[in-house]
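Selected chains from the complex are presented in situ; the others are not included.
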């Protein structure tokens, strides 16, 4: 540190004298620096104050920074960087250039890059790698970016308590893990800084593997709904003038659900079969599958769960049949007409067998569906061995018999 | 070790000669010492013998200790402390003072504090911190206290296999983690000894966040049940002399369930809205919410799950309607009266539409409810990104739109 820098720091501190008095003399391991007084920085600061850390804010204009939570100190960038070993960079990537003149102050410090991007592949390299290139002397650790300002401020009460970090230096990562643990998060070291791009893309994803299955489910539902609407309701209205439009709400839905459910289920098991045939045809399993098959195989779980969802709706729609007004009306009408026309009906054992078998197999099938759904829960999967998983989800994980 | 101590140890050992012969000459890393021959100590000993550890018991009266499981050695405190590097203190806090004269023997040893308290805030400082102050030369690690004697003895078969530990020394914690892993537990390092109080309070909690929501649910259910009881059953009895008390079991329950479910659901989403308004009114989100709002926001998940539970009961109560004796009787009566009085009824399309829409929306709503319930499972939450979680639980995590 040169003499000039020292005096610069001093002058900044002096100008902040009313706050300085309040700063407790904590050891360096208990002090952290947060650079950036935006939403993320302030939330992080609130969270850090809770387990007793001393927080030093680094700001471009330390004097004008207002409305900060109590208990922290605001210094200029250079002075703030001197004050702690662990420095959180809560600044957006496009403002990183202000860090360049401070490269000397950051030498040997641990810089935690919290930045988020607005969309994937916004920049040629990961923000953390860019930061490392700007401040080569520092140990850059990517982390905490998967959390929102809200969950940083309030701690991991309902949502995800997992925090992913990555970086080159093991010591730097351990220091960050220690802070994360104290804040109540469970930090997972994902490896070297090259994983940073993946971590930066993680919070941007919105069910990437659910998109195609959902589109297929919605498309199929709409197609079959309109087909059945025309086939039954509109056809009956046009040819016989009968208004049976009330059937749209339950009867039609109850026909669409099982059809879509079964199609989704077959779409879930089909790619495994296709892949096996392709491997047999090629005579090797070491060539990559075509891209469409690869993507298809990766969303089989989602296809299966959507299929279960439609089956669940089908079960409920079936079970409410006897409490529907139209069904009760029809049943009463039927009985009344039997009496008035003095007809008798014979009990048909074949129909009874047929009807009961149909219902019974439906129930057992739904039971298996639910079992498959339960074994798809992450924590249940983790407690199964591979052999158990493939036993329950028969055939689902693809060419198991060939490769196992 | 002084000569006096050595001889002291020897004399004790000699007096135990019948047992000493049986002790295998294990290396120090395979030997552990357990001080305290109570329930917890004996259970721990049984568990430690399983993967092949040599267990040395430290007892105040080594000669009178009876009914110990096979394979372990009983020595006096001083001699036991000498025999192993890792020492489990399975003694209640009020008896810790016997450790003071042994402070020299414990120098450099790892002491695992297993003590539990009977209630929160029983003592001014955590038991582990108190132990550390008594034996400054030892490395105190808090751990295993979240397990019962029963689960220590039998291993983690059905219940929690997670063990939390904390302590200052990294090496000491690693030694304890190694033992925990060998016993089949999965140990999680929670940080420094200052977390000990939290770990000591953990086994004492009994659904702390469920208490208020449960009270609200029970209160609401009771209130609406009595209101409906008076409004329908008692009123009918008093004014018309009709006994419809049988409706209490199903009809009344089926009216109470959806009312309570919807109120609980609104209580789940209301605090988020209130918090947003408060932040807008205050013009900042860096002031803490009032205490009642904070507590309310922390139990939103529980309110939502109770709401789902009542909705589940409502679905079942609704689905059994047609198999109730009273309903079947009424339906038959209705048909018979139609014939006898020679009336005809007209099919009302509007009623059919109304009835079916009502049922169909109910089913879809319940489907969404179940989806919310599934995404509240800890393992599912952990596999979602923050954006995905807040997408599914719309609005539920509070002022997301303001802070994200």
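Chains here go by letter, A and B, matching the order in which they are written, and residues are numbered from 1 within each.
Simple rule for what comes next: contacts are C-beta pairs under 8 Å (C-beta built on N, C-alpha and C of every residue); 3 or more make two chains touch, one makes a residue touch a chain.
In this text, all values refer to a predicted model and were calculated from it rather than measured experimentally.
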Overall copies of the shared sequence [whole complex; 2 in view]: 3
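Basically, only the chains that are shown with their structure count from here on.
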Whole-Å gap between the CA centroids of chain A and chain B: 25
Residues of chain B that touch chain A when the two form their complex: 188-192, 195, 284, 286, 298, 300-301, 315, 318-319, 321-322, 331, 334-335, 338-339, 345, 347-349, 351-353, 355-357, 359-360, 363-364, 366-367, 370-371, 376-391, 396-400, 403-404
Of all residues in chain A, those that touch chain B in their complex: 39, 42-43, 46, 67-69, 146-151, 153, 157-162, 178, 181-182, 186, 202-207, 243, 245-250, 253, 309, 312-313, 316-317, 319-320, 322-326, 328-329, 331-332, 335-336, 339-340, 377-380, 382
